[in-house]
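My questions all concern the structure below.
A protein chain is absent from this complex, but the other protein chains hold their places.
Now for chain A:
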Amino acid sequence: MIVCLAVVGHQNNPLYIQSFTEADDALKLHHIVHCSLDVVDERVNNPKKSGPTINEAFLGLLYPTENYKVYGYLTNTKVKFILVTTDLDVRDADVRNFFRRFHAAYVDAVTNPFHVPGKKITSKIFAERVSTMVKSFGLSPAS
């Protein structure tokens, strides 16, 4: 299950961060997302390590913590998507697919003429769309 999704701007400022858990762990997830930016930076700056997927927006597993797996995705505008999940056996393909759809949702949200680039994404439709995507992500491995 996805516990947290975040959009981080190209100056590493949080644009959207949403946790999908009941518990009051917003702070922890903030920390995890914030920390994973270091790894994103590292991946981006040392493309050697990331190997053949150099032109790939999907950054793969950023780092595993005790209970979570953190995946990253970097758009061409240096906006980062961070996904924190508790599923310890997630297939990369699923995550990649999820990120693609999330990217589409993000693009739709920021193409709103009332959205100010570099400011937080406040669109309700975006939030709804994301939450349905998150729900369906939990189901997709079962199907």
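Just so it is clear, contacts are C-beta pairs under 8 Å (C-beta built on N, C-alpha and C of every residue); 3 or more make two chains touch, one makes a residue touch a chain; residues count from 1.
The criterion applied here is as follows: contacts and distances are computed from a predicted model.
Q: Since a chain is absent, check the UniProt entry for it and pick the matching name: "Alpha-1,3-glucosyltransferase", "Trafficking protein particle complex subunit 8", "Methyltransferase small domain-containing protein" or "Vacuolar protein sorting-associated protein 33B".
A: Matching the unshown chain against "Alpha-1,3-glucosyltransferase", "Trafficking protein particle complex subunit 8", "Methyltransferase small domain-containing protein" or "Vacuolar protein sorting-associated protein 33B" yields "Trafficking protein particle complex subunit 8".
Q: Looking at A:L37, A:A57 or A:A127, which makes contact with the chain not pictured?
A: For the chain that is not drawn, the touching residue is A:L37.
Q: Spell out, residue by residue, where the missing chain touches chain A.
A: These residues of chain A touch the chain that is not shown: 12-14, 26-27, 30-31, 34-35, 37-38, 41-42, 45.
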